[in-house]
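One protein chain is absent from this view; the other protein chains keep their places.
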Amino acid sequence: MAGSGIIPLFVAVPLGGAFLNSLLGKKVKRLTDIIGVSTSFILCALSLVALRLYNANGILTHSVGGWRPPIGIGMVLDGLTAFMLVTVNFAAFCIAVYSINYMEKFTSKWKFYTLFFLMLGGMNGVIITGDIFNLFVFLEIAAVASYALVAFGTERHELEAAFKYAVMCTVGSLFVLLGIAFLYSYTSTLNMADMGNILAQSGNANITILAMILFIMGFGLKAALVPFHAWLPDAHPSAPAPISAMLSGVLIKSLGVYAICRIFYNVIGVNENISAILMFLGALSMIVGGLLALGQWDLKRLLAYSSISQIGYIILGIGLGTPLGILGGLFHLFNHSIFKSLLFLNSGAIEYTTGTRDLQKMGGLGSRMPLTGITGVVASMSIAGIPPFSGFWSKLIIIIALVQAGKFGYAFWAVIISVLTLAMYVKVIKYAFLGKLKEAWGSIKEVPIFMKLSMGTLAVVCVVGGMLLLSGMQGPFLQGAQEALSEGTKYVAVVLESIK
Amino acid sequence: MSIYLLCLILFSCGIYCILRKRNIIKIIIGVIIAEYAAHLFLVLVAYRMRGRSPIFSAEAEIKNMVDPLPHALVLTAIVIGLATTALLIGIAMRIYEKYGTFDITRIRELKG
Partner (left out) sequence: MSREHDKGMSLIVKTITRLTVGLILLYGIYIVLHGHVSPGGGFAGGVIIALSFVHIMLAYGKEVALKKLSRSAASFFESFGAVFFLVIALLGFTGGYFFLNFISKGKPFNLFSAGIIPLCNIAICLKVGAGLFAIFAALVLLKFETEEKE
């Protein structure tokens, strides 16, 4: 099939980058940055090519090793996959550029890039695979790399957070593994399309419900939905800033939200009960995360709680199940990956120059670090939902979809939490960037060039992100992803067709 | 049936160990026990009545074999478990170096 050879490259390129880095980067210092940035640039370009290919040819499948699915492992490129690939790889590219300067203060940069690309390879693998056990393996690759990255600084707090994170996420993975075992014992296949086919034919059995509960627990832990969120506020702030951006920006989405979407919507098939559960969990995370974030004075911790709240919005929108709700959820997913990465990079820039994360110790930094200040304000306004910025449009769509579906209670809470979000980000802007400059920060300077470059790029995307909703732009990027989800188990038929 | 229940009990033992124990090393052992219970369950899923081991050789006839696929899955899962356990132990040793204790009630500086 034309062009389907591009699909495995999303796993091969980051893994190649990772191992070449550990082979060569140790000896030659400069090479680390070159390999790192060029690998992520190639991935970013490839993801755009994949988006184009999807729009030109429709759904693409690749059989690994020439073995046809369902016997062999299949990799599938559909609308949702293309959308997620662009999101993940674009954020990863900006973060890789940012790390050139930021990671100078750590000793072994090549280790950072190796783990970074292992994590990226794992995430891309989760997104492109069409095989449920393969999904588990890639999920574990990304997760193990992220445990190591959280502990990267090997200081007290980082180790404590990493241990908590590693134990909880390992338990989550075990639930996923058990769920896969139950589904396999029932359907005798691992290919997702084939599995969906058999499940649809044999009707709803108790074992499917058990597997669904296990998947909600497992992937919910990865996505940090509220009853399972305890690791996130510790792990995300403790990591180095680029990794916080990566974890909060894309990891919880590709491992958690994407996997939930794919398995519940495309394989098992969503019904009203699942939809109600997902919406309840989403609303709960939205409310609890928002309330807990308000009281934080540690900048990165505040951002981490806010991530929980925003993931709640995404799950609420996607769980609603109407086309408009799914569109809003996915659009918010894209926007969140951009502005939350940017906010974490800003917090990293502040930590880089001043060495503190405490909001009460900052003040007036906007006058000394103009670019960090401006991009920080843009991202904060965007996440809070101020009209011209991208975050406003996605939240608006979610709320409109909720009202249309008659879920006024959820819509009310979504509006309230949006106001709360505005309040907490006004607090961030006021204490960090505005006000009088503290004497201690009299001599600080703006951050180096590569950090500026990557923050600037992300801020521009934040401003123009709303344009993606225009009908000309929406078609290629968001529409395919939304259709892939709202058509539900039609995925099965399409994939099985394209295998033949 | 009872063997599946025993497998479930083993898994519950692991989870209990993770939730209830204070010593970091015991928590790691709990993770390992739960992991092995999951692997055991996968192997049990593969079993067929009076099946023989799925090894293909020149003179063997393919008849009444147990399902070989979960065995491959378990091997993969064991490798992942090895990596996780090694990382957990590495982190635990570093924690001991910094805090001087394995007791999680005394390793709680992150709150809020």
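Residue numbering begins at 1 within each chain, and the chains themselves are lettered A and B in the order written.
Note that in this section a contact is a pair of C-beta atoms (placed from the backbone, for glycine too) under 8 Å apart; a residue touches a chain by one contact, two chains touch by 3 or more.
Nothing here was measured: the structure is a model prediction, and the numbers come from that model.
Asker: In the whole complex, what residues of chain B lie against the chain that is missing from view?
Answerer: 55, 57-58, 75, 79, 82, 86, 89-90, 93-94, 96-97
Asker: Name, in rising order, the residues on chain A that touch the hidden chain in the full complex.
Answerer: 5, 8, 12, 15-16, 19-20, 22-23, 26, 62-66
Heads up, the rule we're going with is that only the chains that are shown with their structure count from here on.
Asker: Just curious, how far off is chain B from chain A if you go by their C-alpha centres, in Å?
Answerer: Chain A and chain B have C-alpha centres separated by 28 Å.
Asker: Would you mind writing out the residues of chain B in touch with chain A in their complex?
Answerer: Spelled out, the residues of chain B in touch with chain A are 11, 15, 18, 24, 27-28, 31, 34-35, 38, 41-42, 45, 67, 69-70, 73, 76-77, 80, 83-84, 87-88, 91-92, 94-95, 98-99, 107-110, 112.
Asker: Which residues of chain A touch chain B once you look at their complex with the stated criterion?
Answerer: Those residues of chain A that touch chain B are 133, 137, 140, 144, 147-148, 151, 154-157, 159-164, 166-167, 170-171, 174, 177-178, 181, 184-185, 188, 190, 233-234, 238, 295-296, 298, 301.
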